[in-house]
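Here is the structure we will look at, set down as structure tokens.
The complex is shown incomplete by one protein chain, all other protein chains being positioned as in the whole.
Letters A and B mark the chains in the order given here, with residues in each chain numbered from 1 onward.
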Amino acid sequence: MTDVLDRPEAGDTLRVVGTRPARPDGVDKVTGRATYGADFTMAGQLVGKILRSPHAHARIVSIDTRKARALPGVKAIVIGTDFPDQASEELAGGEGASNIRDIALNCLARDKVLYQGHAVAAVAATSSSIADAALALIDVKYEVLPHVTDVEAAMAPDAPLLDETRFTTGLETKPDKPSNIASRMQLKRGDLADGFASADVIVEGRYITPAVHQGYIEPHACVASFGADGQCQVWASSQGQFMIRAYCAKILNIEASDIRVTPAEIGGGFGGKTTVYIEPVALALSKQAGAPVKIVMTRDEVFRATGPTSGAVIEVKLGAKSDGTIVAADVVLKYQAGAFPGSPVGAGAMTALACYNIPNFLITGYDVVNNTPKVAAYRAPGAPISAFGVESAVDELAEKLGMDPIALRLKNAVHDGDKAAYGPTFKNIGYVETLEAIANHPHYKAPLGPNQGRGLAVGFWFNVGGESTAAVNIVEDGSAVVISGNPDIGGSRASMAMMAAEVLGLPVEHVRPIVADTASIGFSMLTGGSRTTFATGMAVTQAAQKVVEDLKRRAAEIWDVAVDKVEWVNGSAVCLDAAKAKPDLTLAAIAGQSAKTGGPIGATIALNAQGAGPGFGVHLCDVEVDPETGHVSVVRYTAAQDVGKAIHPSYVEGQVQGGAVQGIGWALNEEYVFDGKGAMENPGFLDYRMPVASDLPMIDAVLVEVANPRHPFGAKGVGEVPIVPPLAAVGNAVSRAIGVRMHDLPLSPPRVRAAIDAG
Amino acid sequence: MSQLDYLAPASAEDAAKALAAGGDTARPLSGGTDLLVQLRAGRLKPGLIVDLKKIPGAIGIREEAGGFVIGAATSGAALGEHAPLVRAWPGVVEATNLIGSTQIQGRASMAGNICNASPAADSVPALVAARATCVVVGPTGRRTVPVEEIPVGPGRTSLAPGEFVLEIRLPPRGFHAADAYLRSIPRTEMDIAVVGVAVNLTLGVDGVITDARIALGAVGPTVIVAREAAAVLVGTRAEDDVLARLDEAARAVCRPISDKRGTAEFRTKITGVLARRVATIAYARAKERI
Partner (left out) sequence: MKQHVTATVNGDPVEFLSDPGMTLLDALRDELGLTGSKEGCGSGDCGACSVVVDGRLVCSCLMLAAEAEGHRIETIEGMAEGSVLHPLQRKFIEHAALQCGFCTPGLLVAAKALLDSNPDPSETEVRYWLAGNLCRCTGYDKVIRAVMDAGAEMRQARVA
């Protein structure tokens, strides 16, 4: 493990960062007191419910709401045309830029419904049963259109078109026919034909991954209140209160400062809560009703109308020298976007070969609309899909070459100074160290039992920085409050408090971190892209450093010495001026007389963090296959990752374990199943099969620390990398266990048994 | 808005009267683990729910004439805790205990499992293999019906309006007898059976099978009693070649559909696999009792 570089107090050992204190929100969460989206209520609140399309693709001929309006207890009804008209415009605010018109149309359809479950109308009523009855009284006339759910079927020239005015962008020549292919993108290097011509060995495969849902346990929920004076409040569970503010302001044409969004505790998101579905609808209902409106989705609605991530087809062709040097790669990615453009194919393409130094490659990505829910970000969006294809192909290459899978990857590994396949030059990466951590792990050499197989796969994620605001305020008794604008999705309040405590020299228990509403802290991009500990952590650290500078100035003033004669040591000012011989001034002592030294003590830092270090993961998976039933059991799993510096190692391990298990679910049993009419057949946890506790072994998380010098404590984002390798790690393990290369996910018993039978 | 009423009568006769008066929209409630899901999903809009749990005997297990009488609303968890029942009918209990989670076990009943009439119900193949019967109460009195005659198709039962299952009766257990149940699911828990197989065996003192009954779940619209497959076992000690013939005979009677949970082809193959495995377990259990 590499030591941490560039500490704020060079030479000091860290007291707080790297330890495992109790999280500040822990007691609230184990006692049931923490308030999530659906737990908040307002006096006089109405129940909001949404009417959804029964058809996968249809023109809306008419919507008659008269009968519903006449029902006693119904206070408001909104449909798509009640939202102001929107221009097609890309708006930053979510995980990436999103088209605001598409988001509005996804919240409430206008001319067409584009998937089964697409929202067409919403009701606010005095009770849940009245709202249900009102929905049943809304008369929507549809003209049902042919639909398409499969990605390749949607790409076909004669496919039913979701939008007759959409022409593929990114082609050399402008197309003359509309298409469901929203865009094509390419990344290339060298000469592909030359590369393959020089190869001794070529492997080629076509891989399929199904659409899968983020699967957060908390359904979307919000309470919205539209005041008669135009002042709005929203309480909602999301990954970004500022994202909700921005989208609601745009969709409803309200000045953003008139909307105050308070983040509830969030019951999981994984990218799926980086956009709006119900918040603008609840505000519109509240405006019409003149009362607060609460909307809570059912699980059925969550599956049918939110998320998922793309189902995809991945074609991979690799060429290598007999010594294992990969000389050419041709990767084609076809990603479902769902009802509107915006699949994560771009990130899928950029990450596909990021772990490899390959002189000749071509990566082609297609963003394809189809009649399924509009995809939303899901943990390392796009990357697990392309990694499944590439890592399966590399495993097949290792088998063909008779090479150890780690040796093959080490031979082709990217290092510091290498130009990444997606453009930039790598610095301070820990990929080789992470490969070596697995090579040296006892798991790698442990014997396998009968019907068992071992799979290895690697994964990459960029990690991002971006805009954050944080404030550190010193309380009069010498404790501190840390305020940030990022919902805490997996323990970030703990890491914020720890970084502030480290700089201030306080015990972490004396630092209270809170997540503030949009009116109480400056703008912060949402919690996503593995950015919070890096970027918001940087803002917190800098704010704490600014406070320390101020504390030193105040101590100097109290002592009447020069500022450079004051040092900050373990939470106290120490006077370096021997002549003065002043006893140390504790933070509490300085805070207690702040009025005499300039007033309240606090600092706010707003920044746009750059230099998030990319992350690499290497996963090793042992499976046992029942050859008669095709049932796959994961019997051992080890996940190593370069995390920069683990601020709170337990929560870093938790990210690695949780991401690995989501990936295992994706590999083994999760999938959207559609019937012949394009309706989702499994919109519940019974048949959308996420891993349960008895499906799994312990997940050994190995943290490799190669510091990121651009973060005050060396941190890199950690949340997304761990879902990238598991699909292929499990797939490679199954392929090796049964001696048949598996190309399609999920590796459910029927598919595995069929593969065994086909030999 | 549709109105919904809830009653918890204190006698079986009152319950039958209420159900009969409620007509098509009345539903009996025991554990509620299917009923409440259907209510919530809007698949069922009953006007009346008749809770059976206040009826004397609706909850509980008693031994009677060498057999067992199990109240309709007795939870799976209670079955698992009843040592004599577990010893006599391990297959029936393990099948029932496979339904859902620990939480579901706290409520779910065999009677509900039977009357929900899912082709994939776990307890039903085991009860059919055990030759269990139901005491059905209705407006005109009581009748005793073999379990396999209650479900007549997916979601449909032979119960007349006003009728409900009050008790399930397991027959007296002979010597050297045991049953077993296995199912195939994608995960390890929380799934609906893709295939379920129950085997109930009686051995002679020499270890030769004298009686066998096999029931297959999720490979037809209702549970299939695999008589030919059972006949393969009789007169044998469940040796490997016998098991191979059992596999074939079990597959031969399957009439599965392909759906989101599995293809017909897969279901058929797995039926053979499970038949072998379950017969082996049931045989070992029975043999221990010699």
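Methods note: a residue touches a chain if its C-beta (ideal position, glycine included) is under 8 Å from a C-beta of that chain, and two chains touch if they have at least 3 such contacts.
What you are looking at is a predicted structure, and each value in this text was computed from that prediction instead of being measured.
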- line: In the whole complex, of B:107, B:131, B:245 or B:287, the residue touching the missing chain would be B:107
- prompt: Looking at A:170, A:654 or A:709, which residue reaches the missing chain?
  reply: A:654
Which of A:217, A:519 or A:563 contacts the chain that the document leaves out: A:217
- line: Considering the complete complex, of A:228, A:595, A:693 or A:758, the missing chain is touched by A:693
Query: Residues of chain B in contact with the chain that isn't shown?
result: 3-6, 8, 29, 31-33, 36-37, 39-41, 49, 51, 53, 75, 77, 100-104, 106-107, 188-190
Statement: Note that chain A touches the chain not displayed via residues 20, 22-23, 25-36, 38-39, 129, 214-219, 265-270, 296, 298-299, 489-491, 648, 650-651, 653-655, 657-662, 684-686, 690-696, 698-699, 701
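In the analysis below, only the chains that are shown with their structure count from here on.
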Query: Which positions of chain B touch chain A when the two form their complex?
result: 1, 41, 184, 186-192, 194, 260-263, 265-266, 269-270, 273
Message: For a test of understanding, state which residues of chain A touch chain B in their complex under the given definition.
response: 129-130, 132-133, 300, 628-631, 633, 668-669, 673, 681-682, 685-687, 689, 691-692, 694-695, 748-750, 753-754, 757
